[in-house]
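The block that comes next holds chain A.
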Amino acid sequence: MDLVGLAFYFLAALIVISAAIVVFSKNIMYSAFSLMFTFFGVAGLYVLLNADFLAVTQIMVYIGGILVLIIFGVMLTTRITGVDVKSNSLGKIQVGIAGLLSTIIAISLIVVFSSTKWFLSEPKVSGDSTKLIGNELLTNYLLAFEAASVLLLIAIIGAAFIARRK
Partner candidate 1 sequence: MGETNFLIKLLGDNLITVLLISALPLGFLVVYALLAILGELKISAWMQERVGPMRTGWKGVLQPLAEVIKLIQKEDITPDAANKPLYNLAPYIVFTGAYAAFAVIPFSEFFVPSGINLGLFYIFAVGSIGAIGIVMGGWASNNKYTLLGAMRSVAQLISYEIPGAMAILSIAVLSSSLNMQEINKAQTGWFWNWFMFGGPGSYEKLWVIPFTLGLTLIYMIASLAETNRTPFDIPEGESELVAGYHTEYSGMKFAMFFFAEYANMFVVAAVLVTAFMGGWNSPFGSFLSGPLWGAFWFIGKSFFVIFVQIWLRWTLPRLRVDQLMYLGWKILLPVSFICFLFVSLFRMLN
Partner candidate 2 sequence: MLANEIYEILKKEFGDGILEFKEEAPSDPYISVEPSKIFDICHTLRDSSELMFDYLMCLSGLDLGESLGIVYHLYSFKHTHKIVIKTTVPKETPTLPSVMHLWRTADWHEREAFDLYGMIFSGHDNLIRILLPYDWEGYPMRKDYNEPEEYHGMRVPY
């Protein structure tokens, strides 16, 4: 097995295990922190796919932004001084339904995965994915890009408004 393969299986294991902790842990803080490893593993997979810009963005946005927010949210909304932060999401009925749904999705995914004829291309080392993404965003996908920025602007104004009201 070459280095890349080794790295892939390592990352895959990391993602699966940490994601399992996220779902099955009874302690919300554990879930939040193990989410970091999931994000990190996904970023690693992006690197293996030669999408380095996406990988770094993944770390920046998901770990540096969203995960910190989640942790802050957990810490500020529950009793932060005690360690017994428990998640109650593992009720009996909910688990049943969620398990059923996930199983269906998993089976269908596996079926699709194995039945699809994958088009395998030679891995093309493109040195500068950043430039490519930049060019694409400001030419072909300009409208989507602008729409997204307007949406974010609205979100910021809304957040500021809500925060100031109280």
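To be clear about the criterion, a residue touches a chain if its C-beta (ideal position, glycine included) is under 8 Å from a C-beta of that chain, and two chains touch if they have at least 3 such contacts; residues count from 1.
For anyone wondering why these and not others, all candidates are chains of the complex that A comes from, given by their letters.
Just so it is clear, the structure is predicted and the values come from calculations on it, not from any experiment.
Here chain A touches, in this complex, candidate 1 (chosen among 1 or 2). On the side of chain A, the complex with candidate 1 involves touching residues 3, 29-30, 33, 36, 40, 52-53, 56-57, 59-60, 63-65, 67-68, 71-72, 75, 80-83, 127-130.
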